[in-house]
Each structure stands twice: as structure tokens, then as C-alpha cells.
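Let me give you the structure first, and then I'll get to my questions.
Missing here is one protein chain; the remaining ones are kept as they sit in the complex.
Chains here go by letter, A, B, C and D, matching the order in which they are written, and residues are numbered from 1 within each.
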Amino acid sequence: MTLTAHHVVLPVALPLLVAFLLPLVGRLSDGLARLLAQLTTLAVAVIALLLWPAASDGGALVSAMGGFAAPIGIVFYADKLALMFVVALAVGLLLFRPRREHDSTKVQTLWLLLLAGGSGLVLSGDLFNIFVFYEITAVATYGLGASAHTGAGYGASLRYLLLSALGSAFALLGIALVYAAAGTLNLADLSQLAGERLTGPMGLTAFVLMVLGFGVKAELFPVNTWVPEVYTAAPTRVTAVLAGVVSKLAMVVILRLLVLLFQDPAALGFLLLLGAIGVAAGELAAFRSRDLHRTFAYSSIAQLGLMAVAFSIPGHAGVLAGIAVALHHLVVKPAFFVLADRWRGEIAGLTGAGRTSPLAAGLFVLLSLSIIGIPPLPGFWAKLMLFKAAIDAGGAGNLTAVAIILAATVIEAAYLFRVVGILYGTAPAGRPPLRFTLGELAPGLLLGAVLIAATVSVAPLGDGLTAMAADSADAAAYASRVLPGGN
Amino acid sequence: MTLLADLILMPLVAFVVGLLLVLMARRVRAKIERRVGPPFLQPVYDIVKLYAKKTQVSHGVMHDLAIMMLLGGFITAEIFLPVPGLDGLAEHGDLITLVYIMMVPMLGLALGVGSCANPNGSIGISRALTAMLAYDVPYVVVIVGACISYGTTNLIDIVQIQQQGGPATWGAATMPILAFAGLLATHGMLGKEPFEIYIAPAEIATGPMTEMSGKYMGALFVMQCFQLYTVGVLYTTMFLGGGENWLFFLPKVFAVIFISVAVTNVYGRYKTDDVIRWMWKWPTGIALVGLALVMVR
Amino acid sequence: MSDTTPVIPDQPEVCRTVDAEERGVWRRVMDRFADHCRARSLFVLHYCTGCGAIELPPTITSRFDMERVGVSPMVTPRQADILLITGYLSVKTLKRVILSYEQMQSPKYVLGFGSCTINGGMYWNSYATVKRLDQYIPADGFIAGCMPRPEAVQQVFLDLMKKIDAGQANAWQDYYLNYDRYLGNQMALFGEEWHTPVDVIAEAEHYGYVGDGTRGRFTEILDRHAAYALRDAPEDYPERGANERLLP
Amino acid sequence: MTMDAEMLGKALYAGAVCLVLLGLYGMVVPRNLMRIVLGLVLLESGVNLFLVAAGFRADAAAPILTAPFTAQAAGPLVDPVPQALVLTAIVIGVGVLALGLALVVRVKEAYGTLDTHAVANRMARETGADPAVTAAGARTPGALPVAAGRTAEDAP
Partner (left out) sequence: MPFALPFDMTSLDLLMAIAAAATVLLYLFGTARLGGYLATLLHGAALAVTVAMGLDLAAGAGAIPSSLRLTVLGQQLAWTLDGLGWFFLLLTTGAAFFSSWYMAGEWGRVQQRARIQHGTLALNVLTMVLLLSAGDLLGLFIGWEFVSWAAFAMMIQAGGPATQAAYRYMLYALAGAMALFAAILVVHGAAGGFGFDQMRAALPDMSTGMLWTLFALFAGGFGVKMALVPTHLWQAPAYSYTPGASSAFLNAVSARMGLFALILSLVKLIGFDTLAGLRIPMTGIESTDILAWVAAITMVVPTYIALMQTDARMLLTWHGIGQGGYMLLGILVATPLGVAGGLLHVFNYATYQMALILAVFAVIHRTGTADLDELGGLITRMPLTYVALLMGIIGLAGLPPMNGFVSKWMIYKALIVTQQPLLSIAAFVGTLGTILSVYKLIHNIFLGQLRVEHREIREAPWSMTLPMLVLAGIGFVTGFAPGLALSIVDQAQAAMGVALLPHHLGGVVLATGSLNMLWVVGVLVGAIGVGALIFYVLGNRRFETHQYDNYAGGHFLSADIRYHFSHEFYPGLARVIGPWYRGWVVRMEHGLGVLAEVSGDLWHGVFRAAYTPLYVLIVAVLGLFWAGGAGGFGS
């Protein structure tokens, strides 16, 4: 059956509905509840995929909630970028469903809430609506963060909650300022009014507040102190999804803000600053961390900083680079966390792990090579795009950012290959490190395969991404599609 | 045909002049010690007696090969060293080639002594190489300075340049400081008294020559003749205007060797690191000053 | 070893160096020239065992200046022609003297300096000294006197030169031709196990100085327990047994 | 616009800013997690008040439909959109607050203390990764000094 614009709301509505049905179904039988949750996630993925052809030919699918036309009503805007991330979120949740001991109907409910919130975040075309979905995602994340039922889990989630709530308050202030200035909350409308209304100090303050607000989930510099604690305390599969996918969704929101509302160079400069400091901080902290969880947490801070730098470059080249880095990180980071799941504790204790489970160690080397950016692997092309965009954009800020990133890459290689050295070291006679069962390693291997496939087909992938980036960086096209009559 | 004559004649001339130089050295030493000194043919007698030894002890093939490299190296060096009337192959190999050809016999001797498996010899060679490093640094500075000031490294041209205006255009006249430094380095090169650490008879039993006997020792005596000759002629070629004819050439060579021989008999022996420190301080300093003057001009 | 009495060497009856094969004219001229040069260039190894050593510096330095006749001191036996033993010979020193002598290259000459080398001198009745030098190594000349003066030393040198010039000073061949007797005397003094690292027999065979006196009773004893280490691979001497313990 | 309406507008903004500042102070300074959560509440209410103030128009009537919409009082109506937003924001605030308090209870059960430093140190030791903590005890180069006299561990 062909899907029209009105089916765009399904990825949000369906999980919400099932999420609240689950407790009831859960009373009957846990197995059924889990199955229902899986099916819903699968359904969302399928719907998003089916929407893809419709979105690609028309540029984007626009559906107004309740029939109210654009500037007044809330609009869902599903372009290729958004659908791609919805699919990624759904597949991520399917791939990394919680393990037996952490699983319960409550967790499944949070899982679906996360799916609904995440989809809504990227699809929604209204500023306040984005804020609401952001809060849903945040609440789901607090719940999942604490689902490990350990003291550290609760503490980390609580600190994350406080920080995130503070951020949300700032975001709300920002939205209020935007509304006070422009009088509307619809992104398309705002993008047209942004020229004269949002450029003054009022607009910039709103931008700063919103970036700090939405930056919490996007792991931007000042507000990402929760990342190491939550990623270490939460169950590893939750961390994989959080680090892999959810942080990208918040970054997409910031991208929307940048592209549509704030083309002001001062705003881009601010984001560039945060991004560059984030990269430096992430890599240096990772250099000193002693267990794999924390290392990968800091590494994801750095990668997100990389994305911030990319998005802060005006024009579609920056967006392309940002999306490329995001997609690459989306594939690599969860695979890293799959490895970290079995290789817990001090890195020094892992000597000889390469001998006991050669496949896992090989995967680790492949992933590190890609994240450092060694030519044939997609990581290199993403970084090349980023650097090319930064150099073409010129300007002292971009050049220093490139220099920082290059230096950070060396540090990144240092700590990653320090681990490789330990993995392939000779294990002390006492206790050989744990062995991977194929079941645990399956998601990692799948992602590794995706990485190799991307390496082989980097040319077509590159063209697809370029088209997507060109479309999503075009504010005028966005407005023309959303506003009736395109005034 | 003249080339074949040169090939044969030059080493023989070198050997004969070398014998006279050795004789002069021993005579000067005797005179300083108020002794009569050896008879005229004493060097010849020594060499013939050594070669005529009935038993010749060898320590392996490398020991023999070393003797051949020794003689061969110096014969080659003589052929590339232009002397009045005999140019030999000087235009095929210039000053730098000659300096390195002179190192081939040194390496040959070192390998031969090494294969004698006698630690006295090895210590002697280690000191000899260290001394070589010590005196070669100023010597190299002198060579570079001379070549840059003459603008060529071809020995025949160097001699011609110096002979254009008689003594005024000699190397010693145009580059006095460099010539003086060259003299100090030449003295070190000859391995004479202040820098004779590697033949220290008392400590390491004549160092490299410990296990040399019979024709091996004879070859070393021949090498000493060649070495005195080569070093003397090289210095004269570079700084004393080379020889327009033998009558002027030989006295210059003997004068150069005489200075070094005279100095040697009144000095004690330096320790190895003192040799390095002295060589790298005074001759090198003077040579660098000379080089600076050459570069300024 | 049954008979330990020292054996008195008889006088060398051969007066002129006659090599085995008959010499052509050219070889004789060369030998004549070689002897001429040998006589005029003598390197002396001062084996200063006793009190006589003090007499040597004056003979070399300015007053008596031996270099006039081509004699100059040399440090190692390898390069020396004359082994000058200047004084009494204790048993311990004799071992070193014999090793030095064997390491010298022939034609080599030994000069006993002072009466101690002739008949034990003032230590004639001492248990520790050797009374006659030439029982152990062939000697070319002796200088009498209990510390003879430099003139005496010069005289013996000049006599030796005349003999060398005439080609008669060939005591060194006697060491090869009658090695067994010398070895017997040495073993009598130092015991059967003792021998120097120098393989005298191989040298004799190499240069053709093998006489009937070269091999005998004592050389068999020598063969039993001396293996000349490296040069001979272990499998060449099966009967000598493992030669880990190579030398004393 | 009458003077008092003008004053009311200014008062609204002033009130909002005071509440926000109070909330921020409440979240940053105290060491007890409970007080921080309460600070958060103040902050959110301040933001909500700011939202309402954004839509305030001095001389307009409340936008409540009592009767079918006709050119009723023909006077200007206050902007209804921010008020709708505030409704949602308050609901979200409550939801987050409830979850926060639940977590506070859990932390109290797990660690027996609500002092942020004690909790932070216990967490770091539990995950057992931090060189800075395990190596240098409570003292970490980056963090601010622990209040004198009260080490992290002496809390019950």
C-alpha cells in the first residue's frame, strides 16, 4: 500500500500507543510484551523505509497535525535526513535490545518511549514540539540509565537528570525569546522571519540558550560531564544506543536550528568553539582513562565535537561532512561498546585477549583504524570531507579547529593502539581474559561488516550523502515545501 | 707507454725516497741523542733481513690478505700522487680520492691485526683509529679549505696554480694559517711521538705490530717508508707548490718530514683522549680560522 | 719417567748452512746477500732476568751505540732475532724463556749473559736456579763475567755477526733437529704434563728441519696430552680424548 | 495603557528573572541533592513565568472562550499560545521532578547519603576506573576542594 504524507506521524504515534499498552499486556505475559515491543520497533523501521521513496522524489513529506495549516498548526517534516535517522534509531534499538538480566516490561516501555521521542525529535517541524519530544527522549534516557539497578546507575542518572533539566530550562527560555521576537514557533515560518527578527542580540542569546539546552544530549562541551558516568553505569547495550544514535538526533536538531534559524557567523563561531574544545577535551581525557567504557565515552564526546565543528561550517559542504562523521560514528561506536561489554575492568587486565578471542581483537583493530581515519576505511573519507569543508570555508577559527583535530587524531591513535598492544601482549599465566561467545559478538560483527561494505561502496554512498546534504542545507526549499503557497 | 712506465716507476721512486726518509728520521733521532746513528743502508738491511726470515708465522688468510692490501693500497696511492715528471693517473682521481685510497691500507692493517687475535693488537688498532679520527678532523678542514681556495681538487691543477708565480703563489704563502694547521695534522698523521699512542711499546707491545714477524713485519717497514713519502709529498703538493723538478722537490719533502721528525724526539707520549682533545682544540681551531679567511676572500 | 738425568748436548758438528737440496748459483747469491743483511740488522729481545739488565742501556745509548752496527732493542719475541738472557734463570723464569724462544722466528740466536747462564754462577748450589742454559734451549754464545761490561757485550755481538755473516750461527736448527732431547730436559724439570702452546714439531715438519732427534720418547708423552686447540678439529685426534682441558 | 498594567508587565518579567536566579542559586550552591532538586523546581517555575510574561499584553482580556466566539468584547485578547506552552512545560516539569525524586530515594537507599561529593566518590570507586580518585583519595586535581572538616567518607 502506498504511504502518503499522513503516515509520517506513525513512527511517533505507534510506539507511544504500544508503550502505554505494554504494562497491561505485561500483566498477561512478559514474553508477549517483549514480542509486541519488538514488532512495534520493526514496524516503525519498515514504515520509515516505505516512506523513503515518497520523501526522496518530492524532496520531503509534510503533514500538518489536525489539518491546521503551517504557520499555526504543528507540522511534521520528513525529509531523507530525518527518515534515515529514524531508521537508524529503530534498527539500533532492535539490534541492541537489552540483555536478559536487565530486561522487563518497564524497560521495554522506556525503549518504545525512546523510539517515539527520538522519531518525533527529527520529524517535528515545530520548535516547541521539538522541545517536548526532547523531554520525552530525556526522560526515557534517565529511566534506561538507571535500569542497571546499581547505586552508580542511580547516581549517574540523577546527576544527568539535574543537568538535563537545567539544560531544558535554558532551552525553554531560548524558545520563549524566539517566540517573543518572532511571534511564531513553526520552523519554516521562523526561517523566513529569521532574516530581520532573530539577528540581534536577542536572537543570539536565544541561540546560545538553545544550544546549551539541546547540547546536553548532543554531548557539547560544557554540558557533557554526565557522559562518562552514565555510559559507564548504564547497561552496555543502553550505552551503545545512547552513544550511537540518540546523541546524533540531538545534533540533528541543532543542525536544523543552524540551517533554518541562525545563519549568523557569530552563532557558527560559538558552536565551532564548543566543538573544538569538545574534541580536545574528549581525546585528552580518553588518553588518560583506564577502562574501555570510559575511553569510548570520551571518544564519543570527541566525535560529537567533530560533528559540531562540521555543522558550524556554513553551506552544504559542512552539513555533508557532519552527516558523514555522524553516520560513521553511528556504525563504529556501538560496535566498540559491544567489545567493551565483555572486556570490562582495567585495560591492563586485558593482556592476551587477542589470543583468546582473535575475532574480537581483529574487530577492535578494524574499528580503531576507521575511527582514526586510515585511508580505505570510511572514517578517512568523513574526515577528509570535514577538513576540505573547513579549509574551503577558510577563516582562522576553522584552521585552528583543523589543527586541533589533527593533533587529537594522533592522541586518539595513541590510546587506541596502546590497547591493541595490550590485547596482543602475552597473557600472564594466571588468568586468561574472558572469551567472547558468538552471540555477544554478533552485533559488533554485523556493524563491522557494514563498515567494510561502506569501504567498498564509498563512491555511491558519497553521492547519496551529497544529495541529502544539499537538500537538508537548503532553508528556502524547506520553507517552500511547508508553507502553503510558499509565500 | 709512458703510463706503464709511470705505473712501475712511481712506487719504486716512492720506496727509495721513503727509505731515505726513514734513514733521515733515525739519523736525526741518533744525532739528538748524541749517538752516531745507523749506517746508510740500515733500512734496507732491516727489510731484507725480515723478508729473509726462515720461518714466517701467520694467523690465517686475513692476516696474509692484510699484508697484500697494505702494499697494494700504498702502491695505488703513489700512482695517484703526481710528482715532477711522473703524473701517473692523477687526472683520473683527485685529492679526495687520494685521501680515501690512503685509508684502504689502514683498514687492511686493522683487519690483519684483528685476525691475529691478540688483544694488544686490537687495543693498538682501536687507539690508531681513534688517533685517525683525531687528526683527520683538522686535516679535512685543511683539505676543504685548500680545495675551495684553489677552486679545484685535481692535484695536477693545484700544482700548476701554485707554480704560476713562484713561491709567492705557494699554498703556504696564500694560506699561511691553513698551511700551519696542515703541518700539525700531518705530524699527527705520521704517528710520531706525541701521537704515537698506538705503537706504545711498553704498554701494548708495539700495538698492531705485536704478532707481525718476518715478511709481515717487513711489509710494515715498507709501509712506513711509503707513508712518510706519501704524507710528505701530499703536504708539499698542497702547500709548498709541488715540484717543478726533482732538485727543488726533494728538499721540500725532506724539510716537511724533518720538522715532524725533529719535533717527535723531544716529546713524551699523549694519552688517547688527550690526543683527541689537543687535535680538536688547536689544529682544528687554527684550520677553521684559516678556512674562514679563505672563505672571506 | 724413569730416567731424569739431564743429557749433555754434543757440539754441533755441522759448520756451514747446507740446505737439504743442492743450491743453484742464484740461490747461493741470494743466501749470501741474505746472510750479509742478517748480520747487519739484529733485533734484540732483552730478557732481563737477572742483574745483568743494567748493562744493556749503556750499550745501546750514546756511549757505545749499538745502532751503528744495526742492533736495536725490540719488544716482542716475534720480531726479535737475538734472545739476550742477562742473569740467573730460576725454574719459573725458564718456562717463560722457553716460550719466548719458541715464539721467536728463526734464524734466532740466544746469548747467555753472565756466568749464571754458563754454570749457575753464584747460585751454583741453589735448588731454584737452572745451571746450564743450553740444556734447555740451544745457545749461540755466552759472555763470561759476573755482570760483564758493555765492551764485552759488544764483543760478543760482533763475534755473532761474523758467524752470521759466514752463515754458521745455526744453533736454532739444533732445537728442531734434536727437539726430543730438549723436551726431555724440560719435562725433567717441569713434569710430563707441561708443554708450551707452540707446536714445534709441526713447525719442523712444515719447514723440513725434521732430523732423527726430533721425535723420540718424550714427544710421545707430549702427543698424549697436548692438543694444539683450535687448529686441529677434535675428530683429528680421537686418541687424545676430549680436549676440553686444553693446556696447563 | 494604565500605569498599573505597565507596572504589572514589568513585575511579571522581574518576578520571572528573580525566580530563575533563585532556582540557579538553589541548584549550584547547596551540597544536598534534595535541595538541588527543589532549586530545579524554582528554576522551571521561573521559566514558565517568563513564558507567560512573553505573551502578556497590558490592556487585553484573558483568551478564554466563554460563549461562541463573536466580536464579543471586541477588545484585544492576550496571546493564548505561550499559555498553552506553559501548560505543557508545567506537565513536563512535574514528570521530570517525580522521576528525580524517585532517583533521589534510590540514591539514598544505595549510598545512605545525599551529599553530592560523597555520592560522586562512591560512584567513581564503584565503577573503579578513575585514577584520579583511587590514586589521590578524595582529592582530585580538577574538582573544587571538599569543605574543610568534612571528608567525603565521614557522612553516615
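Please note the rule applied: a residue touches a chain if its C-beta (ideal position, glycine included) is under 8 Å from a C-beta of that chain, and two chains touch if they have at least 3 such contacts.
All figures in this text were calculated on a predicted structure; none of them were measured in a lab.
Shown chains touched by the missing chain in the whole complex: A, B, C, D. Across A:Pro71, A:Pro98, A:Gly118 or A:Gly203, the single residue that touches the chain missing here is A:Gly203. The hidden chain makes contact, of the residues A:Asp103, A:Asp126, A:Asp189 or A:Asp264, with A:Asp264.
The chain omitted from view is touched by exactly one of B:Tyr100, B:Tyr267 or B:Trp282, namely B:Tyr100. From the set B:Pro43, B:Gly218, B:Gly242 or B:Pro283, the residue in touch with the chain omitted from the display is B:Gly218, counting the whole complex. Along subunit B, the points of touch with the absent chain fall at residues 7, 11, 51, 53-62, 64, 67-76, 79-80, 89, 91-97, 100-101, 103-104, 107, 110-111, 114-120, 122-123, 125-127, 129-130, 132-133, 136-137, 140-141, 144-145, 147-148, 151-154, 157, 197, 205, 210-211, 214-215, 218-219, 271-273, 275-277, 280, 291, 295. Although one chain is not shown, part of subunit C still touches it, namely residues 76-78, 95-96, 99-100, 103, 196-199, 202-203, 206-207, 228-232, 244, 246-248.
Where subunit D meets the missing chain, the touching residues are 24, 27-28, 36, 116-117, 119-120, 124, 130-133, 140-144.
Going forward, only the chains that are shown with their structure count from here on.
Mean C-alpha positions place subunit A and subunit B at a centre distance of 80 Å.
Centroids built from CA atoms put subunit C at 98 Å from subunit A. If you check the complex, the residues on subunit D that touch subunit A are 20, 23, 27, 33, 36-37, 40, 43-44, 46-48, 50-51, 54, 81-82, 85, 88-89, 92, 95-96, 99-100, 103-104, 106-107, 110-111, 116, 119-120, 122-123, 126-131. Remark: subunit C residues 33-34, 37-38, 40-41, 61-62, 65, 67-70, 75-76, 78-79, 81, 105-107, 203, 207 touch subunit B in the complex. Those residues of subunit B lying in contact with subunit C across their complex are 26, 30, 33-39, 41-42, 44-46, 48-49, 52-57, 201-202, 205-206, 209-214, 217.
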